[in-house]
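Handing you a structure now.
Missing here is one protein chain; the remaining ones are kept as they sit in the complex.
The chains carry the letters A, B, C and D, assigned in the order they are written, with residues numbered from 1 in each.
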Amino acid sequence: MTALAQELAATMRTPLLETRGLSKHYALQRSTRAWFRREPGEVLRAVDDVSLSVMPGRTLGVVGETGSGKSTLGRLVLRLERPSGGQVLLDGQDVASGGGAMSHRLRRDVQVVLQDPYTSLNPHETVGTAIGEVLKVTGGVPAADRPGRVAELLDQVGFPSGWADRKPGQLSGGGRQRVSIARALAVGPRLLVADEPVSALDVSVQAQVLNLFQRLQSELGLAYLFITHDLAVLERIADDVAVLYLGRVVESGPAAALFASPAHPYTQALLAAAPKLGRRRSTTSAVAGELPNPITPPSGCTFHPRCPAAMAVCREVVPLMATTPAGQQVACHLYPGSTPTTTRQPHLVNGAAAVAHPTPSPGGTR
Amino acid sequence: GGGGSSTTAPEASAPAATSEVDTLKIANGVAIDTLDPAENAANESIWLDQNIYARLVQTDPTGTKIVPDLASTWEQSADGLTWTFHLNPAAKFADGSPVTAADAAWSINRARALEGGWGFLITPVTSITATDPQTVVIKLKTKHAPLLADLAMYAYGILPQKAVEADKDFFSKTPYGAGPFKVTKLEPDSQLVLTRNDSYWGPKPKISTVEVSVVTNDNTRVLQLQGGQVDVIENPPGNLVKQLSANPKLKVDLFPSTRVDFLQVPLKSKPFEDVRVRQAVKAALDLDAMNTLAYQGNAVPANTFFPYKMLHWAESIPTPKPDLDKAKQLLTEAGFPNGFKTDLITVSGDAAGQAQAVVIKDDLAKIGIDVTIQSYEQSTAYTNERSGTNGLGLRYWTNDIIDPDEVATFGADIKGGANSFSSYWGDEATSKAINDARSETDEAKRGELYAQVQQTIADQAPFIPLAYAPFRYASGAWVNGFQVSPLGNYNDSLLSLTVGTH
Amino acid sequence: MTTLVDPAQLGSVRSLGRARWLRLPLPKVLRGKFSLIAGLVLLAAIAVLCLGAPLFTSASPLDIDPLNPLAPPSPGHPLGTDAFGRDLWARVLYGGRYDLAIAFGATIVTLVVGTAVGMLAAYVGGWVEAVIMRVVDLFFAFPFIVLVIAIVASLGPSLRNMFIALWVASWVGYARIAHGQTLAARRYGYVVAANVLGYSTPRVLLRHVLPSVAPLVIVFAMVDAVGNVLLGASLGFLGIGVRQPTPEWGAMISEGQAYILSNWQLSLVPGVALVVLGVAFSLLGDGLADVLRAEQ
Amino acid sequence: MRALGLSWTRLANLVPVLFGITLVSFVLIRLVPGDPATQILGNRYTPEAAEQIRNSLGLNDSILTQYGIFLRSAVTGSFGESYQYHRPVGEILVDRVGPSLLLVAVTAALCTLISLPLGVLAAVRRGGALDQGTRIFFTLGYALPAFLIGIVLILVFGLRLGWFPIGGYGTGFGQHLYHLVLPAVTLAIPFSTVLVRSLRASTINVLESDFVTIARLKGISGWTVLARHVLRNAIAPVAVVFGVNLAFLVGGTVVIENVFSIPGMGSLLVGAVATRDYPVVQAVSLVLAVFVLLVNVLTDVVHRLLDPRLAVAVTR
Partner (left out) sequence: MSAGAPMDSAPLLGERVGVPDADEVVPAPADPRERGDVLLQVSDLRVSIPTAAGQVHAADGVTLTLRQGEVLGVVGETGSGKSVTCRALLGLRPTPRTEVSGTVAYPSIGVEDITVLPSKRLRRLWGRHVAMIPQNPMTSLDPVRRIGDQVAEALGDTVHGKAARRERVIELLRQVGLPAPERRLDAFPHQFSGGMLQRTLIAIAIAQNPALLVADEPTTALDVLIQDQILGLLLSLQRDLGTSLVLVSHDLSVVSQVCDRVAVMYAGQVVELADTATLLSSPRHPYTRALIGALPGAVARDEPLRVIPGAPPPLVGLGPTCRFAARCELHEEACDTWATELLTIGSAGGPATGTASHQSRCRRADELAAAPPTTQHQGEQR
């Protein structure tokens, strides 16, 4: 972490962005019969009671499998979607109740970078036009200064400013992603919501873009809400990590601690399953089973059918967030404080001998 | 009473050659609207009615006089206000039951009472009663010259009262009357089958079946005839007349009709309220060219608004010839030396009318009148024309009876209800002449009155008669004796017609 | 009739230019665009002939000659005359102007209106979308064109009323395509980004959504143009096309239809003209589809 | 019901559409100038008579009252009496529905016969002679007005060769079918252009899809792949195209019914509007709408039968 970012983090106690119990429940279409019988419609809890915070200048990484609600969380934060419950706070202020001024501020302070580099730029506009348009619409920059500012922004993301008159079709994936970032930077945001910004890129290009993200953070003091399913990427870029499973946060905490000693069996499985360079794998796998149907999630802890450490209580009781000694927040009955009634005798159901271990210990200097 | 009685029963026809083929197939262009004679409106259906229902009296095949039908004799009282009809005792309905005076009185009263029906023609009638099973008495409040002609109308066909009252769907199933044919199959949109009525009291037709099909497309009808699929078709396209006639296996017949095409003039609007303008228009029109292009020369240019050769038609009135100098002069006098612009409303889909319109546009352009042709489908076209303010319009008239009273009242009597063919033209003298003629029983005097009316219309030109168009039929050479009367009926010819193999 | 094509299928419209034996020794850039070029050339030829009609005939399309109806071809009348003695060649040339007007006029209006409605529905969403799309369903579910034809017949045949009929009949196709494309575009990153950047709705729709909606809509318009001309011809056939003596091709075909047994050229000549126009638009549509697909 | 993927919701959704159609057609036709009384009276028109008729037909009531009366009668299945035909509208409809229905059915069958082999084979032998021939034929077919095709077919197959009757509808089912061959061919030509095109496109799509590659890599024969995997997948989307264009097919019947003198619904509607026969217009609109909607439901069912993904609402 850079000195500047650290300083910022220290001085500002209020998170730049905070979600409190944020939920998004999609109501699925009800059959007419169900409607007549006044049966409640089915609900897909894409995001369920998620509380997170992003400190200024820091990166919160969000990780999870397909359908775990990562993108929905991003859309909620960007107010592209109306939450079914909970709040989004910007500098401690509720975005929803802030009125027009607040949403204006949100649009200035929070910007987005999306996954697919091939659709994230308008194929009919040149790079220069696209960024110039932001400057024009969001105001502040007089027409005469715009070309200069565009060049400056492109420069900042390492995009050859001589290419400003190129169209996205003439750019590589990495080039487009740079331009997307420049476009977001044009309004001068403090937070970037980046939804899988490097997932579609090849390693070599991914490395370029990751470097760019890190450089911009140190130069501009940007904060990131960095969404990805790639643990290796997260390990590199995130200060804090939240692990989502079926719309709920199962574990969160400082990245270093989380990668060093993942607390939740799900996190452990994720880490164990991630391919590692040069390590020959065996024919066994980290966990068995598939992701359950999100419309009818398992009772209790939603991970229990796949969990090697599942106990009877896991089937019935939704675990609460508990704090581990290493400092993570975890929702798992293995940890004291997660089970509302503490007297229960844990016994194993899924046949695993003990808490899933060993946690692969991350090597290298960090 | 004078002229009121005709004594001869229908002539017994000689036992002529029977028909080789006993079915006649006719293709009509229009669907059957209904076979209830009181409600018919489509000509094609009306012409079919005549084969099914007998009336008290009927029009002879030449369309010039009234001859007996169910009533073999009749007489009127001295004051002309009471008419007594004696029914032919042999008359039977197709189901074999006798035709009674009660049936007759009921049928005529039924038709006359119908709203929007034909009662208006015989408004002087106060009562129609059956005094005994064979006698019908009709009482009038004023003398009414056209009475017999009216009663010969299809609308006053005599129906079997009990059967009609018993079945409200009588007319949509297999209706019958006392005519030479009865209906055995009715699909109003596609097909009607008439079968010989074996109870018919008159001479029996030589063919046993008439199949009438509905073929709306003109070309398709011609093709069906060419392909031998049908024997007779109505209205072959005018332009094909020459070609069809050249085919030795086919023939085209043109029968004089009561149709009068006329140009409606909007008297309530600016230039046309001036009689000189109307005369100028009339003088500019080339009726011969119109006849050539619209009817391939098969019509007769019209000289008056009375149907061609109808009773009291004023033959002596000259047919207008184009006289552009006179027309221009009249226009100049009226204050339009350079002409003006106007619309001409036509009915779309009416090929002859469209052709006439093209010629009129061309003719009037020569005297500086710039015509824009508008075409609408019929209902809109007539609604527009009727206001008398919307430009020129092309319309036509056909008579339903052989008496001129109908056309005179509609065309020239501003009080007649139709605003003189919606021209809103009228003068006291003409209205009076028409009224007098109606109750005048001396045909010579009536003739004078009607001549006067026709001359006035010719001079005043509240509308301009254009052409007397014939009925057109094409048939196979194998059909012998198909004939159409000026009112459009062919029922008489079906009695004697024969069909050969082909 | 007018929208005899599933919008969704248009993307796969393949080109006549694929025909190996039809391949001309064209410059490389044009090779894949045979259809486009052929369509453009054909259309241009028609346009030149029709718009420059006075250059190709000295006869008037309207002057009647009662003495010379249905004349066979002669030096004065290269294709003969019609039932009013009007020069057939002149009528075909001048008449094409109306058909070009129908092809473009009717199509452009529905293109603009239908696209706007479809885009708005998809973008605004909610009950607005529900209502608009129900109306679109309504038009797709019911042969409104029949009703409209009938009603236009009542209002009086004229170019204006014909346009009304065509407009009413064919905007829905565009609305459907535009709706589908806009729904897809809404998920595109650059549209999401435009929202996050706080761009106004008109700006997002016009500058960002429209360009991705336009190609399919334009290709569809080419097909629709043919459909419109054909529908116009059908109106003429039912006697409710443009009014006499306007020499519109559809009206000419239907006028000539009465003479099909004696003077078939009266329908054949405008019929061929119509087919050529149709083929031109078909080729153009195919070519555009290819080119636009290649661009993407 | 559920097995066919139909739900009450799907059917219930039709009600507002039907309602909308009746309302729109009701209002449209009454906005148009012209007057039933004019039509009924013809030559006998006098303003007084016309007024009397309008009163007796209830045309002087407010439009809402009239619509209410119509709705009430429609629900009970009676549509009043035709002004022009003086017959109950229901009866007229019964006569007219058959020919139209049969025409559309025969056309649909013909289209299937034409399009299925042509579309699939053109796609399989892309660029081949059949493909090119089909293309050219259908490019021309699409640009030709249907009535011209109809007339030419009559001239050739009716008059010259005498194979088929020249228009008309005949008596008895067999004759009906025989009479409908030429009109159905006429309608099928333009309609098939669309089906062949979309079938060709969808077949190409399927041929290029991953699962066809995988199927072929099982080592089974090309025909087997075509029959088992390509055909059904290619037809499914075309069923939708068919449904979408059905209304236009019904529209096309108006012209064809005229050319071939078939007493169907289309010509009845046009005639009824022309004569301001309001009860007939209303009833025909409703029946046509129900018909088109039902066929759309049917194509939906077919689509669902062909494509199991649609059988149950999938939420993933």
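Going forward, a residue touches a chain if its C-beta (ideal position, glycine included) is under 8 Å from a C-beta of that chain, and two chains touch if they have at least 3 such contacts.
Being a predicted model, the structure only gives us computed values, none of them experimental.
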| item | value |
| --- | --- |
| Contacts of the hidden chain among displayed chains | A, D |
| Identified contact with the non-displayed chain, of A:L210, A:A257 or A:A312 | A:L210 |
| Of A:V134, A:V150, A:A223 or A:L270, the one touching the omitted chain in the full complex | A:L270 |
| Absent chain, residues of subunit D that touch it | 124-125, 207-223, 225-226, 228-230, 232-233, 236, 306-309, 314, 316 |
| Positions on subunit A contacted by the hidden chain, ascending | 1, 65-66, 172-175, 202-208, 210-211, 214-215, 229-233, 235-237, 269-270, 272-288, 290-291, 360, 362-366 |
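Everything below uses one rule, namely that only the chains that are shown with their structure count from here on.
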| item | value |
| --- | --- |
| Pair exhibiting more inter-chain C-beta contacts, C-D or A-C | C-D |
| Closest chain to the centre of mass proxy, which here is the mean CA position | D |
| Centroid spacing, where centroids are CA-atom means, of subunit B and subunit C in whole angstrom | 45 |
| Multi-partner residues of subunit C (at least 2 other chains) | 153-155, 238, 257, 260 |
| For the subunit D and subunit B complex, residues of the former touching the latter | 32-49, 52-53, 56, 84-87, 91-92, 95-96, 99, 151, 154-155, 158-159, 162, 165-169, 171, 258-261, 263, 267-268, 271, 274-276 |
| Residue numbers on subunit B that touch subunit C, as the complex places them | 218-219, 222-223, 237, 239-240, 243, 286, 289, 292-293, 346, 348-349, 351, 354-355, 357-359, 361-362, 373-377, 379-380 |
| Footprint of subunit D on subunit B - complex, ascending | 31, 33-34, 36, 39, 41, 115-116, 118, 120, 172, 187-191, 213-217, 219-221, 223-224, 226-227, 229, 376-380, 382-384, 386, 397-398, 400, 410, 416-419, 422 |
